[in-house]
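Missing here: one protein chain of the complex. Every other protein chain is in place.
Right, subunit A next:
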Amino acid sequence: MALRDTHVTMAHGGGGRAMRDLIEEVFTSVFQPPGSEDQARLMDEALQQPGARLAFTTDSFVVTPLEFPGGDIGKLAVCGTVNDLAVGGARPLWLSAAFIIEEGCEIALLRRIVASMAAEAALAGVRIVTGDTKVVDRGKGDGVFITTAGVGVIPPGVEIGAQCIRPGNVVLVNGVLGDHGATILAARGDLALSVDLLSDCAGLGHLMQAVLAAAPGLRAARDCTRGGLASALNEMAAEAGVAVELEETLLPLRPEVAGVCELLGLDPLYLANEGRLVLFCPADQAEAAVTAMRALPEGQGACIIGRAHPGTPGRVTLRTAFGGARLVDMLVGEQLPRIC
């Protein structure tokens, strides 16, 4: 054990021995990349199939607090990139991970984050094959920022995307909405909420594979992260040129999350999720998709929530319990009151 420090110092970013010790002990010993070079050379059977395509994505992760009920920034960084690949129909294979660490960050915390990433990667069937670390002055960061990039392979014949959505397609989600957003809010605000909430943070690669097998007509999928279900649907409806109508009574919501939203005046449709996706599929395959999702832990709450129809292109509405249809807008900056 060469690394004796308990906290990260500027020396750990200096390029010398301290840095090497940190990288070896905290990162590479856990991730075990295939080579010692700063470059991963990759091969997989999936790549060799005629018609297979590469998928490539990247995301940066910033969250306060770094550890929260149901996850931490490391788990988030793996799941987020895995999910970006998965919803495009790709099988996620390899990740890179770059860390920007604030001086003073506790090394034990770093170790926990890294362990969490490794565990999540194993679960998702991806390998973390390359990475980087930088240290910034105290006050110039928020503990740790992580950027991951991911590469996956889209098998031949898989063709999904918002442009494939057609009026009449059914809208599905894989579980209750807003758990992650509500959890972070409660954890960050230190609010006297007596609720037991866990982030929904989860990798969705296996779930997507199961859906593609059960409902091969799947049209499009998107993960509902920042901006929530509302933002994902607004983007998809606009790209597809269809209208989308959700049924308020069908939206899966944990009573605790509904309660937090009511109290704080938040709309659960806009709360962030980290393990939820929204799917469009032909009506006759919707039940098969639901069944396939429910067979997996990350799809326990799968259900139909609405449909695409030939109304005003790009418009998303919520049919309320009383029969009216409310517009579900794209979020513009922060949600400011509009009642005059």
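The rule is short, and it goes like this: a contact is a pair of C-beta atoms (placed from the backbone, for glycine too) under 8 Å apart; a residue touches a chain by one contact, two chains touch by 3 or more; residues count from 1.
Quick note on the criterion: contacts and distances are computed from a predicted model.
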{"item": "Chain left out of the displayed complex - its UniProt protein name, from \"Chemotaxis protein CheA\", \"Sulfonate ABC transporter ATP-binding protein\", \"Carbamoyltransferase HypF\" or \"Glutathione transport system permease protein GsiC\"", "value": "\"Carbamoyltransferase HypF\""}
{"item": "Given A:Pro34, A:Gly189, A:Pro216 or A:Pro297, the one touching the chain that is not displayed", "value": "A:Gly189"}
{"item": "On subunit A, residues whose C-beta touches the chain left out of the figure", "value": "185, 189-193, 262-266, 312, 315, 317, 320, 322-327, 329, 332-333, 335-340"}
